[in-house]
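As you look at this complex, bear in mind that one protein chain is not there, while each of the others sits in place.
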Amino acid sequence: MIWVVTVVVFIMLAAALAVLFLPNMIAAVVASAVVSLCLTVIFAVLKAPDVAMTEAAIGAGLSSLILAIGLKRLGYWKTDSIDKVKAGERHD
Amino acid sequence: MNHFFTVEGILYFGAISLSIIGLFGLLVSKNLFRLLLSLVLFEAGANLVLVLSGFIRNGIAPIFLDGNSGAVMNDPVPQALVLTAIVIGVGVQALALSLIFRVKKHYGSMDMRTIRSKLEREIAENAGVTPPGSNEAPAPVKLIEGENS
Amino acid sequence: MNSLVLLMVLPLFAAFIIPVVAKFSSKLALFTGPVVLCINLLLIMSAWVKVGSGAHAIFLGGFLPPVGIVFYIDHFSLLFSGLIASMVLIVWPWDAKESRLYSLYMLLSAASFGLALSADLFNLYVFYELLAVATYGIIAKQKNSSATAASLRYLFISSAGSVMLLLGIAIIYTLTGTLNIAHLATMTENLHGFAGLSAFALIAIGAGVKAEMFPVNSWVAEVYGTIPRQLSALLAGLISKLAVVLIIKMLLMVFQVQAAFDLLLVVGMLGVISGEMVAWRAKDMIRMLSFSSIAHLGVLFIALSIGGSKGLWLAIAIMLHHLLVKGGLFLMADRFSGHFDKLKGLAHHSPMSAAVFLVFILSLLGVPPLPGFWIKMALVMNLAELGGGLYYLAIGVILLATIIETAYMFNLVQTMYLKADADSTPLNKRYSASYTFAKLFALLLLVSMVFVSPISKRLKDIANHSANPQIYIHTVLPARYLGEKS
Partner (left out) sequence: MTKYSALLFISGLVFLLMVITGLLPIFSDSHTPMLVGKAILEGAKDQVGAANVVTSVVLGYRGLDTLGELSILFAAASVVGLVLTKSSFNKAASANNDKHDHHDSGFVAVNAIDLIFPLLLVVGMYIITHGHLTPGGGFQGGVVLAVAFSMLVIVRPRRASINHGMVSIIESFAGVSFILIGVIALFKGQSFLQPLLSHGEFGSLWSAGTLPLLYLAVGLKVGAELAGLLLALNSDEVVD
């Protein structure tokens, strides 16, 4: 179990650093979802199933959804290739 | 040091590091959206510390089932507290995002420093005073500059 | 007595129901809030008589402490509840059109009552957060967009503070395994180590964001500069005090140690100096008031660092005085907005408002017959009694602050009594209810000048009673836990 925890903690910290330093905002949001997922695993390991469920539903799910809406509204939702296809729908 | 390489040791390390990364982001980020993300990280770290306080090495989840009458259970209180804290966190997060939308619309910028200087100018104009830092000595606000910029 | 929980529940109920009521009648929705607050005032008065000189604990959910949440009721908490109800009534948004704003004001008062009454650490955190969210909303709702930006900055600083509060609570729970403050008070030996004290530091700084504490108060000038003055009166006068109440509960019941006092003392002194220095250079009324408010909360922290019932007595006196003075000044600041130069000749246009203003300022400076003087004197005497380098330094800081304050206030008053230029129209003469309340505050200040000694005796009684952990513990905890302690 201890190796599982070690690996998960390191993934979590790497993702947390990625949240701060990735230049692309979409990637940052995805990284924060990864942090939440790792936390879910940790809570499950800690025998806290209620908290794990909440973290999965709220931290990884709802919170990421809210942040994704934020990305869209703030104009960070830009992936070059897709934008060319859907020309005209670009948000600024 | 031999206590460090246990489940709790590693998790405490992870939790505190997560908090520190979040705090660091809150202190150095300029972008509003990234400030919000840092806040989420900071909160997650605190939640993890709280859950860890109720952890017992060989405990089971605090649910009474048919087979587990004799086993040691984890402390249910911190788990309940963290449930509350997580939900509060997401409420504040949505609130912050809606404020960011409006601020972006008004100032056309996502940079906290730009916004702050514009805000100070607006306040000074409202009060009918020359904006701080325009031609006089450096803005006196520097004196109470704190935690967060 | 159990019905006293209605103090907190009724406003919540009103907050939930107002959006629905507003669909049928907006008038009804507007009046729900004030009616609830009036009922609360009646409840508080009857409880004040019933509690007498004792204390009472309400066990929510009927679970005996420490497992359940407890409300602790004595004259200290009732005093604050009364202040909350009257202050929210004074600043009630009569001209707002949004039903949801009424809900927010009701949530704000519910959270404040909760903060005043609750004796459970995590419950205090929840109410603190509710107070914060309601405040962000009320600030952001103002018409101008700069208020939104100010609110956003406030949100970031304050949320970081809340997380620190949560971390502090987590550390305390790790050390002791309980959250009930009375129960914590029986286990002080666990908490006076390094980890416990750092938890107190985290709590103090977390709650200090709202209390305009020194390193975390950069939001003050921005927020007060963008919101209506009545709201500033509420924030500076009351909300900041409620955060201090949270710190007081932890300090007096659990952390009566020198290190905690020193922390508050240092933070307080830095707050006084930085606040007065900026207020000195301010060119307009609101900015000056914001920073002098920071300075006065610094004085409050210095008073708290005396500790024990003396510290609490001084702190209560300072809080009441500051509430009256700063509340009054902010309430009448609408008439004096703008650059100081515009205030020239004000005293001739409107001698009444200049006189009211003068009363507030004199009391703020501590000119002898006014209550401000007695408070400052008692504070300095008590600090001198304690002795020790830091305390002498604190006396020096307070005196220095008084000198700086006198300098800029004198300047201001002089401007006001100068002869006006012919074309200047400095005064915003439109009638406003808040000006009436400001006059009322000044009147209260003058009346209290006559009754200084009975009031201070009453406050001493309250403080003696509330600063005693033994009474607290015996009221809250059942006998079983008291036996275990010895």
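We call the chains A, B and C, going by the order they appear; numbering starts again at 1 in every chain.
Here, a residue touches a chain if its C-beta (ideal position, glycine included) is under 8 Å from a C-beta of that chain, and two chains touch if they have at least 3 such contacts.
Remember, it's a predicted structure, so these values are computed and weren't measured experimentally.
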Chains in view that touch the one left out, judged over the entire complex: A, B, C
Residue of C:Thr32, C:Ser158, C:Thr176 or C:Thr475 in touch with the missing chain, whole complex considered: C:Thr176
Identified contact with the non-displayed chain, of B:Leu32, B:Leu48 or B:Leu83: B:Leu83
Residue among C:Val20, C:Met45 or C:Met352 that touches the chain left out of view: C:Val20
Interface residues of chain B (partner: the chain not displayed): 3, 6, 8-9, 12-13, 16, 19-20, 23-24, 27-28, 53-57, 61-66, 73, 75-77, 79-81, 83-84, 87-88, 90-92, 94-95, 97-99, 101-102, 105-106, 113, 145, 147, 149
Chain C residues touching the omitted chain (full complex): 2-3, 5-6, 9, 12-13, 15-17, 19-20, 22-23, 26, 58-63, 66-69, 97-101, 103-104, 107, 110-111, 114, 122-123, 126-127, 129-130, 133-134, 136-137, 140-141, 145, 148, 171, 173-180, 183, 190, 193-195, 198-199, 201, 215
Interface residues of chain A (partner: the chain not displayed): 49-50, 52-54, 57-58, 61-62, 65-66, 69-70, 73
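Note that in this section only the chains that are shown with their structure count from here on.
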Separation of chain B from chain A in steps, with touching chains one step apart: 1
Pair of chains joined by the greatest number of C-beta pairs in contact: B-C
Averaged-CA centre spacing for the pair chain B and chain A, given as whole angstrom: 16
Rounded Å distance between chain A and chain C, as computed from the means of their C-alpha atoms: 39
For chain C, residues contacting two or more additional chains: none
Chain B-touching residues of chain A, taken from the complex the two chains share: 1-2, 5-6, 9, 12-13, 16-17, 19-20, 25, 28-29, 32, 35-36, 39, 42-43, 45-51, 54-55, 58-59, 62-63, 66-67, 69-71, 73-74, 76
Contact footprint of chain B on chain C as seen in their complex: 122, 126, 129, 133, 136-137, 140, 145-146, 148-153, 155-157, 159-160, 163, 166-167, 169-171, 173-174, 177, 179, 214-218, 221-222, 225-226, 274-275, 277-278, 281-287, 291, 294, 337-339, 342
Residues on chain B engaged by chain C in the complex (per definition of touch): 19, 22-23, 26, 32, 35, 39, 42-43, 46-47, 49-50, 52-53, 75, 77-78, 81, 84-85, 88, 91-92, 95-96, 99-100, 102-103, 105-107, 112, 115-116, 118-120, 122-123, 126-130, 140-141, 143-149
